[in-house]
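Handing you this structure, nothing more for now.
Here the complex is missing a single protein chain, while all its other protein chains stay put.
Moving on, here comes chain A:
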Amino acid sequence: MADLELPTRQGFAPDAGSTTRLPDEVPVTLTINGERRDLHVRPWTTLLDLLREDLHLYGTKKGCDHGQCGSCTVLVDGQRINSCLALAVSRDGCEVTTVEGLAGPDGALHPMQEAFIEHDAFQCGYCTPGQICSAIGLVKEGHAHTPEEIREQMSGNICRCGAYTNIVDAIGDVLAKESAK
């Protein structure tokens, strides 16, 4: 990463302190899709950028990069979060699951992936990895039971193609199968 100095523009908050204590890379251990990775990370690297730029896991998408669209959603210790707003250093020791880690070792798709295909729950597909990770988090949380509750609990994932109806159906399908177990 180039050490670019941003141009000073009107209105930037002045740096109140010195920047003489800039650190080296920080050692971080993450278990990513079941594989332990010992990494050295600059503290300002987000989990999203680490996954995509350093580990070449391009399944997780960068949309808005500000926590507004949900396309970067991954599961950290089983919970869905926006990887664009998580600094990788602060997730040291965590287990991260991305869309690449959902299928079984034999390549069998995760039931949520199957349901998205079954219900045609996407068009362009850019938001899909985030939608699927978010939906898996939703099922695990157990707070959504009706289509209205699914919609509310999925409000952090935007689909600009507007595949919402089928996304809700896909998730509802998985929820129904889960509760029938």
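We take it that a residue touches a chain if its C-beta (ideal position, glycine included) is under 8 Å from a C-beta of that chain, and two chains touch if they have at least 3 such contacts; residues count from 1.
Here, contacts and distances are computed from a predicted model.
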item	value
Among "ABC transporter permease", "Pup--protein ligase", "P-II family nitrogen regulator" or "FAD binding domain-containing protein", UniProt-listed name of the chain not shown	"FAD binding domain-containing protein"
Given A:Leu30, A:Leu50 or A:Ile81, the one touching the chain that is not displayed	A:Ile81
Given A:Asn33, A:Thr60 or A:Thr73, the one touching the chain that is not displayed	A:Thr73
Sites on chain A contacted by the missing partner chain, in the whole complex	3, 6, 9-19, 21-23, 26, 43-44, 46, 65-67, 70, 73, 79-82, 85-87, 89-90, 92, 134, 137-138, 141, 143, 146, 148-149, 151-156
